[in-house]
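Heads up, one of the protein chains got dropped from this complex, but the rest are sitting where they should.
Just so it is clear, A, B and C label the chains in written order, and each chain counts residues from 1 on its own.
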């Protein structure tokens, strides 16, 4: 029995951490906002490609690293910490595995092109800045940008590059599994949460009011302690769900839903605590906190909102309120 | 426009407060627990009768004071503060008004006999120590003790004197309105909450740890501040609902449900905060806090639990989740 | 208890309702952008022209001498009609009560009519980079200049809402350089076009340029820029902060209207009312009503002379948290759509500032615990 990341996985994760610390600073995240320096985001994606991150779940024969879901969630948690802009979770968990035999794969793995994922709704995150849209709804189709009618939609986190997509791509003869995207989003959320806690801890140690660092007040200490509890108890559920995906566990859907529910709710609560602990400075766009908070709000609802997940879990746990009289 | 109690009502309320401070001490509340001195409870009820409290909603012609729902909720809030044992809310709001033309009324108003109220469930609060049971379920019937088969049921707050009642009383040719009982319970709950806050404030000012009164710690101050918010924002809703009953407002059921929901949830939260602020001492039966906390838990669920009330309110507000697909 | 409106009150409400139905603008952009602010000013001036800008003020200043009950009714009708948040609120709801209480006749006569007419646009200058929750630690200073017959202001204010679009600032400056904490402060009224004032706007969470930093570099203001007496600044300002926390800034009409919109949203999406969402919609309605009833109780008690120190902190705690819960519920009802820009996401982001501005909720809880419960400070 051993629960956790192997030493090898830890090393890989630490490598991702080191690379992202340089390649994805808050300035890089801002570059993905409207009016930002798009080339900076392109360079980041090139670096992600070089790192092999985009092919973590692609067979080695197809040019990927094939390191499995555990390494993938560990890496995506780090990506969340850095706030990597663009469809990273989607690329790692859905696009690259689904296009494993497609001619575009080398460009995808190198980070030269970015592919958004559409799962039903007209509005597709990252589509406004993507080169293609993978349409997964019943069958799987690939819609390249030239064939798509895109209409950008303004969002709270403007780096989400939401756009309505009209158009039907060319069918691909493959299946797509969306559970890994849900789980990858959970991991990314916990990275975002950890980043917000780190920013907040640094701030409340430094900021003085009433003659002392505000971090000495229980009114800030105790909610921040709860934020630690939130992230620490969600992460093992993400790891467990990753292992279930790796094992093909029949309860994988249950485990992924639990992981995403815990991550969505934990990360959302953490974002509230951190914003409040900052006071007014956190409520400005000049300060970095909002970059991570807004992404948190969006992802908490994406790939399964808490309400949706609870409803799925109720069914999986054989609780069916609607069937009652 | 004037929202609140009249000066006359305030005076009456203050009078009730003064009498109860002497007639219903924690020792009196304990007397209603198994093995307690039942005569002490009888004396209290005699005093309540003398005060006119039991006939607050009975016409003057029938021997009552007929002071209306506003005075009644103000008096019942005080009774909650004192933790009066027995079916007081039921007597004031249901039993006495319903028996206004009954031969037993003088005994009821004098506090010489106590009548429990059964509204459907076999288990009836206060029945184990009552002289009769008013059965209100469709029609109205009065079941005297000798005709009833009573089986006491152990409860968390043992002064609730819960008993299963089997037997059918003699039909009365009157209607009974149960809304006032729901509202009276809300008022009683807020009195219980206020008492718990007072006990707690006194304790945390006195109790020293780490060289200071524990009431200086934000970890206790802030939840206690929230407890004040809880009670202060529930009370006006109780007053408003009382006025709606007085006016025969067509929205009275909505107003009463809101008042009870706010009171149930506020008082419950207050009980949690106060227990936690006390630490271990609050967790003993030697200390008085539990007398008020346990009553709170019972009454929060009685005459409409929060779940029940929310469901009623959803219907009244035209939110019908079940009708959706 | 008498919940009936008098004939006069009912008439006032009806007049307000019918005027608002005809005049409230639809689809105004945010008043916290430069373009939006200009459009809002048109609306504020339209309100003034027909004497709906400051209904509770005396008629000579453009008001209707409305009672507090009439004012509450106006607010209710205003938000029910979909009226936008008032960009003049910091003058009308925060400075004006202070001017009425502490201003000289001349200050009142000069400043109030221009404020009502949205000619002078006032912003608040409380916080400084080192003085937020700990307001008494502020260091911006006022130095007496006998020769010039006035005061010279130096220092920096920040988190000044809509400061980049306003014309005047009210705020506290340390006029006694030897003083500590809340002593030796003076309340000043400062035109932002005075020489030596620099205003730099910056963006709030929702991306609008809603904040400003205001820098004072040897800014000369005359003696009548002082409100309420030299060195009296703290007690004068506290009157305003009470208004800010309490009823004046956040009348219940705002929340009952928001709760009604939430009910409409919920009714439009019955399929999403599963699980706890239905309960949370109900709770938002109940909470908005609880706030409304609390304020009715509060106004009645105040009119009967029953007031309590610290009570406005109860308002602040309740409306700020109710506002967040209400908007979180709306966002959760919208699900993945919630991330789109729109009135609900805008309102959600704004609600998150509620526990921060006007004195953080942490400070309010201290006040409630110490003033209303008598718990020891330290």
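Worth a mention:
Note that a residue touches a chain if its C-beta (ideal position, glycine included) is under 8 Å from a C-beta of that chain, and two chains touch if they have at least 3 such contacts.
Every value quoted in this text rests on a predicted model; they were computed, and no experiment measured them.
Every shown chain touched by the omitted chain in the complete complex is listed here: A, B, C. From the set B:118, B:231 or B:311, the residue in touch with the chain omitted from the display is B:311, counting the whole complex.
Residue A:224 is the one among A:129, A:224, A:256 or A:291 that touches the chain not shown.
Contact with the undisplayed chain is limited, among A:103, A:175 or A:318, to A:318.
Contact between chain A and the absent chain runs through residues 1-6, 70, 197, 201, 204-205, 212-213, 215-216, 218, 220-222, 224-226, 228-229, 232-237, 239-240, 242-243, 246-247, 258, 261-262, 310, 313-314, 317-321, 323-325.
In the full complex, the hidden chain is touched by chain C at residues 275-276, 278-280. Taking the whole complex into account, chain B touches the unshown chain at residues 121, 123, 153-158, 160, 162, 208-211, 214, 217, 219-220, 272, 275-276, 279-280, 282-286, 290, 297-298, 301-302, 305-308, 310-311, 314, 321-322.
Throughout what follows, only the chains that are shown with their structure count from here on.
Central chain assignment: C. Criterion: smallest distance from chain C-alpha mean to the mean of all protein C-alpha atoms. The chain with its Cα centre farthest from the Cα centre of chain A is B.
Rounded to whole angstrom, the centroid-to-centroid distance between chain B and chain C, based on C-alpha atoms, equals 39 Å. Distance from the chain A centre to the chain B centre is 51 Å, each centre being the mean of its Cα atoms.
Averaged C-alpha coordinates give centres for chain A and chain C that are 38 Å from one another. Counting partner chains per residue, chain C shows two or more touched chains at residues 274, 362, 365. Residues of chain A found to touch two or more other chains are 217, 219, 322.
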